Every structure is written in C-alpha cells, then in structure tokens.
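Of the protein chains in this complex, one is absent; all others appear in place.
Each chain gets a letter, A, B and C, in the order it is written, and its residues are counted from 1.
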Amino acid sequence: MHTTCKALFVSAVIGASSASAAELEVTHWWTSGGEAAAVAELASAFNATGNTWVDGAIAGSGSTARPIMISRITGGDPMAATQFNHGRQAEELVEAGLMRDLTDIAEAEGWKDVVHPISLLDACTIDGRIYCAPVNIHSWQWLWLSHKAFEDAGIPVPTNWDDYVKAAPALEAAGKIPLAMGQQSWQSAGAFSVLMVAIAGKEIYEQVYADHDAEVAAGPDIARVFKAADDARKMSKDTKVQDWNQATNMVITGQAGGQIMGDWAQGEFQIAGQVAGEDYTCLPGLGVNQIISTSGDAFYFPVMDNEEQSEAQGVLAATMLKPDTQVAFNLKKGSLPVRSDVNQEAANDCMRKGLEILAAGNTIPDTNQLVSPDTNSQIEDLFSEFFNDSSITVEDAQSRFADIVADAD
Amino acid sequence: MSDSTNPMARRDHTHDSVEPDGPRPRHRLSGRNIMIYGTLIMISLYYLLPLYVMVVTSLKGMPEIRLGSIFAPPVDITFEPWVKAWSGACTGLNCDGLSRGFWNSVQILVPSTLLSIAIASVNGYALANWRFRGADVFFTILIIGAFIPYQVMIYPIVILLREMGLYGSLSGLVLVHTVFGMPILTLLFRNYFTSVPVELFKAARVDGAGFWRIYLSIMLPMSLPIFVVAMILQVTGIWNDFLFGVIYTRPENYPMTVQLNNIVNSVQGVKEYNVNMAATLLTGAVPLLVYFVSGKLFVRGIAAGAVKG
Amino acid sequence: MNSVEIKHLDLQFASIKVLQNLNLTVSKGEFLVLLGSSGCGKSTLLNCIAGLLEPTSGQIHIHGRNVTWDEPSERGIGMVFQSYALYPQMTVEGNLTFGLRNAKVPKDEIARRVERAAEVLQIKPLLKRKPAALSGGQRQRVAIGRALVRDVDVFLFDEPLSNLDAKLRADLRVEIKRLHQQLENTMIYVTHDQIEAMTLADRIAILKDGKIMQLGTPDEIYNRPLNRYVADFIGSPSMNFLDGEVLGDSFLRGDLILPLSDYRFAGGASVDCSATIGIRPEHIVTGELVEGMPIRSEVVVEMVEPMGSDTLVYTRLEDTPFHIRMDGQARVRQHDRLAIGIDPARTSLFDTTTEERL
Partner (left out) sequence: MPGDARPKGIFKNLTAKIAAIPMVLTAMVVFLGCSVWTIVYSFTSSKLLPKTRWVGLDQYERLWGSRRWLVSIENLAIYGILALVLSLMIGFMLAALLDQKIRFENTFRSILLYPFALSFIVTGLVWQWILNPEFGVQNIVRAMGFENFIFDPLYNADIVIYGVLIAGLWQGTGLVMCLMLAGLRGIDEDIWKAARVDGIPTWKTYVLIVIPMMRPVFITTLVIITSGIIKLYDLIVAQTGGGPGLASEVPAKYVYDMMFLSQNLGQGFAASTMMLLAVVIIIIPWAYLEFGGKRHV
C-alpha cells in the first residue's frame, strides 16, 4: 500500500493526473470580484488533476482570516493549504515544523530555474528548504488614473505624480475627488512606501526598510516623501470609503481622479470592462521612478497526517506554478506570473509595462519581506493616523517614523 | 426573612406584575398622556429607522439605491436581493449564499443552547441551595470571566481544545459557547433560585429528595421564566457569533454569520447594499423571531432573575 | 423511651454562636414547644433536629439512634413550615405523595396513607387542586398532611401558624392539639407566640441566645419562672418587677414590707441579698379582697384599657410602672386612686445580680 501510494505520488507530480482523489481545503481571503475569478482558475486546474479543491474563503483579508489560519494550524486541525503574504509572516510556523517542506516538489518542478525574480523563492526558503509556493507577483507602485474624471475637468491625463498634484485643484473644481484612498491602515502605509520609492529612489528605500537606518529616515530625502504624502493627504481628504476596491470603483466611475494602489486594482478595471489606455491609465512608479516591488502571494501547506492529502498538497503546489495555471490565474488577478517562461501575449497594456520593468531588473523587495509584521503594523498605524488626521504635522510624523525604523526588527 | 421580602408573597405579586405598577394616568387625553405617547413614538421611530432602512434597501435594485435616498421607499420592489442573499451570493468559489450556513447554525445553536443552559442552571442551583466551601470564590472568578474580552482567550483555548482533542469539531465549539455563556447565565440562575423560598427546598429534603430530585421535580417546573431569559440570551449570542464559529470549527461547520461576513465584506466591484441588507435581515431572522414571540416572558423572567441580587 | 435526645449541641456561623452546649430530651408522645423571641436559636435548633443544618459539634439522637449526620429523610421526622412550602406545580395529592414516591413506597400503601391523612385533616375534596387555589388554612392543612403521610413518630413544626390570621390561627391550633391527642406522637413545635406555647405544650423550652433558659410544663413556666428573663417573657402584659432586698423572711422596699413566710424558696430557705420581686398583673388583688392581703398600697390610675373579658390598668408604684389586670366589669377611670394588695405566695423573687429565682 505504502509503495503504491509513493508511486501514485510521483505520477501525480509528473503527470498532473492521479487516481488518488483527495479533498483539500484551501483557505484564502480572495473574495473580491477579480480575486474570486482568479481563484477559480487555480481551483479548476487542481480539480483537473482528479483532486477536489474545497474552498475556504474568508472575506476580510488578513485581520479576519489570519487568526483562523494560525488557530487551525496550531490547533492541530490545519487546512491543506493557506494563503499568506510571503515574507516573514509564516517564519515561526515553519520553524515550529508545522509547515510541509516543498523542496522535493520544487526540485521536481525546477522552480529554481523558472521562478523570476528568484527573490520570490528566496522569501519561501528557510535554511535552504522551500516552504511555500509563490503564485504571483504583485507590485504596489502604481497610480491609476481615470480618463473620464480628467475629461470632465477639462484637463489632460497627467503622466507623473507632480503633474497629477498640479491637476488636483482643477479636479476639485469639477467636483471630483483628486485622489481616492480607502481608510484602512494598510492602504495608507502602502501609499507612503510607494511615494518613497518614487520620490526618494531605490537606495533610500532600501536604507530605510532593509537596513533600518533611522538617520536616513529622519533625513531630508524622507522629508520630501512626507511632503508628497501631505499632498496626497490633502487630495484624498474627501474619500469616504474604507475598502480599497470601493476607492478603485470611484476611479472606474470617474468620481475620483486617481488612486495609488497595487496592480491588483487592475482586476477591478477588468471586471468593469474597462480598457487600459482608453478608459484608464496606469503609471508604474507613479510615472517618476519606474521601479516596482516584487511582493506577492504565496501558499503554504501545513503538515498533514493523512498521507493521501499530503500527496495531494504536492500536486496542488506543483499545479499552482504550472505555466498554464500561471497565465490564467494572473490574467484574472491582475498580477504578474512568477515565471518568465510563460506566454505573455494575453497581457494587457499595464501588465506589459510591469513585465518590462521586471525584465529590466528594476525591482525592490516588498516591505513585508524586509520588516516584521509587528514593525509593519506600527508603520501602518502611523500612516493611518497621518492620512486621516490633518492636524499631525509632517515633521511630527517623520520623527515618529524615524523612531519606528530605529526599533524595527 | 421578613414578609416584605418573602419571595412566596412576592410571587403572588409578580403573577400579575406584567401589569404596570407605576402611577395611574388620570385622563385619557391629558397633556401628560400626549407627552408620554409622543416621546415613546419619537423614540420608537429612532429605533425603527435602521430596520426600515434595511428593509427598504433590501427591496430596491442597485440603480435605485445609487440614485435615491436610503430613506425613500422602493419604487420597484424586487425580491432579487433576498434570493441572491439566500442562495446566490458568492464568497470565493461558493455561490450558494446564506443557505449553506443556515443548518450549520442550527446545528451549533441547539446543542450549545441546551448544554449551556443545562449546566448554568445546575450551577446556579448548586450555588443558591447547596452552598459549599469555596463556591463564592469560583463564582467570583466566573463573574470576572464575563468581563474578559473573547479575543484574549482565543489562543489559550485553541491550545486547550487541542489538548482535549476537540479542536475543529462541533463539540469543541459547543463547549466554547457553553463556557462563555456560563458567567452571565449562572448569575441569572443563581439569583433566581435564591429567590425561591428556602423552605420549599427544606421541605423537599425532608421528603427525601436529593440534589437531582429537587432540581428536576421542584426547581425546574417553577423556573420557566428564567429559562426563557437564558434561552433568549443564548440564542441571540450563539446565533450572532462569528469569531468562535470561524476559529473553532472547520468550513463544513461554519455558521451562517461566516457567510454573512463573507457576503458583506467581499466586494464585487460595487457594494451590493441591497444584498447585504437582505443577508443581514435573513441572518437576524431567528433571534428576532425568538424575541418577538417571547418578549413578554422575557421581562417576567428578567424580573425574576435579575431583580433580586 | 426517649424520642429525641440532644446532647451538647453547638452551632456556630462564622464567629456567632447560635447554639451553645444545648441539651434537651423529649420523651415519646410529648408535645414540646420551643419558645423564644426571634434570633434566639429556636428555629435553628429545629433545623438541626431535622438535619437541615449541620451542628458544629454535639449529637442528636432520635429513638436512640445517633442521627447527627443522617439525611433529613432518614431521620424519621416530618416537618411543617411557616410558609407551608407546598410545591406549587404539584397538586395537593402530588405534594402529599412526593416524599413517599421518593422513598419508593408501594402504590397501594401510598393511597392508603393519603386517604387516611386526607380524612384526618378533612382535605379530601382538595386533593386534585394546586396549592395556588387553596386558602391559607387549607394550605397549612396540606402541609401538615405531608408530614402525616410520612408515618413518622416525630413531627417538627416551624412556626406553622404565623402566616395565618388570628381566627384561623386559633382554629388550627385546636386542630393541631386534637391531632396530637389522636396520633400520640412526639411533636416539637417552634413558635414565638406564648398563647400557642401555653395551650399546646406538654413542656415548653424557652430559649435565649442559643441557650435553654427554662424547660418545664406551662404551669411551671408561668408560675415558677426560673429566672427573670423567663418571668418577663411569659405573660402579657408582662410581670411587674420591683427592686428591693430580702432580709430574713421579708422583702423590703422602702416602706413596703412583704412577709415571705408563705413563699417557697428555690433553695428551701431565704438568703439575705438584694432582690427583685415579680408580680403578675393578674395576681394583684383589688377591691374588697385587699383588706385580707399582707401588703397593701395605693396607686393612681394613668390609663385604662378595657379588653372585654378583662381590663388592663396602667399605674405607677413609686415611679415604677405597675400593671394591673382587673375584671372586665371593673369600673376604673383615669386619675382614680386604687387600693391594691399582693399575695406573697403568688410572687416570684429573683436575685438582682444573677437574675436567678430565689
């Protein structure tokens, strides 16, 4: 029996078809329109292997889903696979031996050769073993602009951040909200780091987030970033929504001029039937510094007692990185595939811009990979407050930011 | 025990005590009456407003919601949102709305309510009538437990359940609900049973009835009101619970509130307020029904259980 | 054979001593009344006998068996409570049979006992009713019935008549007395009502602060109180007390001199000491008989309370309030001067310091 299973396992990995039909519960928080469609691609690809994807979607992103994941894993009744932002969030679970080692799958599938940029796989690697399957590349550094809004205001669509700031009064005069920004803290903090890369550049970004250099964080370069953030704060003060996709929807409908949001916003434009370049414009790096961060989602596979399921986990991990799956999934998700060897003809205008930057190697690691969730949430708290309370001065905010960077781990 | 606090005498009084004891109004249409009814009607409107908004919104189509005011009655009444909320709304890949969680919720609700009430009533009875050394200490700790935010307990309880081998099972969740319902329910039952004349208890002991016999034959039959209160509190609490349901069970057991959260928090482009409201109303239907049906007993039960301290 | 025997019973709640080294023997068929003001420990003692309270130390024997730690139902007692304590959700019959059913008594035996109790107490027509549909008197009959069907030799009554109005109380009192004569079993009866105590009891135990002040027949309690407390407690209005001293065979108080040649001293002979003399209001002689009394005086009437059968007259004897019970037909008015006489044989003398009877 044991050997038969092993044999089946191998054939499953290689042939992506299997007689063993395990049900795998997959937990994730992809529930918005574009996200759900993307997950469906993963599910159907996995179901095609003869296994069954049991969907365990929990809406409400990390704050709702993560306690469930951690509880289930430490409670000894884990789901078969779970989404995590890859980076440092799952480190301890791996160290505690609660996560399945995927190195065998990775080697069989040659992930090391195909995954690009390789930093994605590095983020999954602890002590030389691979513990997660990256499924996409998301980059934060995008500015989405509504053609309709600028048309209504009678001004051309700007091509960089500075022009955009200058256009703000005209937008306001036309009854538009210049910049849409959801009130959740991760959106505020994200927008700030986008501004940092765009305005202060890659080196400064890395000195602050990777080296935790508090002096730089308190220095003049970051001061400029805070100045820009102050502009953004003024431009976005009338946004009265919390969710990011509600803010995106304001851009889609032309109520707002633009939004600083990651490439996942693309999925929302797509669902609304909008065409890049015609209905909206995307500016990577805010049109200033064409650098994007390469974060993304990854799936972790908790250790399971059931051998059959354990094998199916391998199948799922392999399936997720298959070229076909990657293309289908990422098109719907609005993100970039994690492998460079896939057919990217279907990619649209924005995606292509991203791919070009990626190919040019103008990438930086995401903040999630550089700082701990703890530090990250301190930063989020700061910017959530900054963007929602105009009484906090730029100087005050910067000195608090420098404090957090000094204590970062 | 003086006569004025003699609960037996009190009971005769409470028998018709759902009738008001306050000062009697003098004339039907006096200024006083106008003020009383006026105030009550104004306040009732404030209380009904959200319900009204929920209902009218759930009956509108999305275009109408976008254009009109939330307080305007629906022009084109549609039940589409209700149908969608019940059986069509998606979260992730599952597009079967709330219906998927309804029976799960019932499955969680019934045993949790029964077990928590059974245990809490026995606790209250033991505390009121069979006081033993240390009982007050345990009771005090229990009451402090009522103040501990659930979030604090999530992690240790995961570990406890894991060690008991109940993590992820329905019984585990039932246990969690029982534990967290225990403080307030025990307080109510203890107060209630304390108000039962102690001589009744003594008489039963002379009659040779033991702990369980007295509980089942004497106390239980005279405690309907407090059981109604406990039931209402538990049905509401357990039915509306999201956190425990989602953390301590597996997806196949997820209660209806998980679907509600998913429907309300997953945004498919635009927030479908009509579907959200319909889903909200559907989820609230069970406790609301329980309230409207047993509201009168609720006050009487509270009068019996909460008033005496 | 002794029915109930209490040996060195102590009961303490926290630091409060409710019962103190209490000893009491009740013989079979005796009607014992525990009498005292509230808080004296009489109900506590009854609850201890019933097994509803656990003593701190000491023993309780019923029919020669040590039952100190037995369950109430195993002690062979029946109990009747002040608030009746009828199970509200059960019918009268259910109330009567609850204990028997718990004891798994055979059905026909239960029926026989209920039949008999219902007959004795005349509650047959009520058997199918719920307690809520009964009057106070009926409820208490049922409560007594509940003790009756247990077929036990010891009945415990905890102020059973206190919740009834005066008329019903008198009726039911007679009924309990008749019941006792009929059943001839031991009854221990707690009350704060001295009329009940005097009328019902074979013996009365007067309690104070968890101690028995006097145990005796109603006659002894009334006529020869062992101490000032009992003397004061029994009788309404209570005994008149005059402070003075015993010298030789006289009681002296100012210019009053009471020869004690007819007085039965507890110790057999008189002892010189400061003493208090107690005279019951009804033992004070007025009218023509005053002339024959060894001691006479005159008082001024302050207030008169006609009570029909007799008349209470409030007066003062040298600043000490002095109550006199006179015939109902007596015509006395405020400010009248009244000649009184005292019969030494019907007085009680107490040592002023120890308050014990001389």
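To be clear about the criterion, contacts are C-beta pairs under 8 Å (C-beta built on N, C-alpha and C of every residue); 3 or more make two chains touch, one makes a residue touch a chain.
It should be emphasised that the depicted structure is a prediction, and the values quoted were computed from it without experimental measurement.
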| item | value |
| --- | --- |
| From B:T78, B:N94, B:S169 or B:N240, residue that would touch the chain that is not displayed | B:N240 |
| Touching residue (missing chain; options B:I184, B:A203, B:V228 or B:A278) | B:I184 |
| Touch residues of chain B, complete complex, unshown partner | 4, 10, 13-14, 17-25, 36-37, 39-40, 43-44, 46-51, 53-54, 69-71, 119, 122-123, 125-127, 130-133, 135-136, 138-157, 160, 178-179, 182, 184, 186-187, 191, 194, 198, 210-212, 236, 240-242, 257, 260-261, 264, 273, 276-277, 280, 283-284, 287-288, 290-292, 295-296, 298-300, 302-303, 306-309 |
| Chain A residues touching the omitted chain (full complex) | 62-63, 66-67, 70, 74, 89-93, 96, 183-185, 240, 242, 372-374, 376-378, 381, 384-389 |
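To be clear about the criterion, only the chains that are shown with their structure count from here on.
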| item | value |
| --- | --- |
| Per-chain Cα centre nearest the global Cα centre, belonging to chain | B |
| Separation of mean Cα positions, chain C and chain A [Å, integer] | 90 |
| Chain A and chain B, separation of their C-alpha mean positions in angstrom | 40 |
| Centre-of-Cα separation between chain C and chain B, whole angstrom | 53 |
| Shared-contact residues (touching 2 or more other chains) in chain B | none |
| Chain C contact footprint on chain B (complex, rising order) | 6, 8, 11, 197, 199-200, 202-209, 213, 217-218, 221-222 |
| Chain B partner contacts - residues on chain A that touch it in the complex | 25, 28, 30-33, 36, 39-40, 43, 53-60, 64, 67-68, 71-72, 74-77, 243, 245-246, 249, 252, 268, 271-272 |
| Residue ranges of chain C in contact with chain B within the complex | 47, 50-52, 71-74, 77-79, 81-89, 98-99, 102-103, 143, 146, 150, 158 |
